[in-house]
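With one protein chain removed, the remaining protein chains of the complex are shown where they sit.
After this line comes chain A, so read on.
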Amino acid sequence: MALIRIDGDDLVVVIEGLDKLWSFKGSLTIPLANVRGATADPGIASGPKGIRAPGTHVPRVIIAGTFHQDGETVFWDVRDPSKAVVVELADETYSRLVLQVDDPRATVALVENALS
């Protein structure tokens, strides 16, 4: 699970609990200028994810960490795909973040409103 909040001009993502361990990441801070949008996307977890490095992928249990696919680097922290939110980035190490959040609808509204 991830907590997403807006802190001034930054989007701050905090990875919670043991997912920190599985994903090799505690938190991420991204300038809002490099955030292109957020989308609730329960279907994304069933698609191909590419090669993990470093990270953890136990199908149907957890997808966590850094994955490489088609020249893109994507950070995942998802156990329950129904709560997955995709945050698209520009000019960052990660092309996108796929995060499980408590309330996808509220998270999408939070990020999209911060951008407009």
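The working rule: contacts are C-beta pairs under 8 Å (C-beta built on N, C-alpha and C of every residue); 3 or more make two chains touch, one makes a residue touch a chain; residues count from 1.
To be clear about the criterion, contacts and distances are computed from a predicted model.
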I notice the complex is incomplete. Of the names "Spermidine/putrescine ABC transporter permease", "NADH-quinone oxidoreductase subunit N", "HTH tetR-type domain-containing protein" or "Formate dehydrogenase subunit gamma", which is the UniProt protein name for the chain that's not shown?
"HTH tetR-type domain-containing protein"
Cross-chain touch to the chain not pictured, restricted to A:16, A:41 or A:92, is A:41
Contacts of chain A with the missing chain: which residues?
36-44, 47, 69-70, 72, 86, 88, 95-96, 108-109, 112, 116
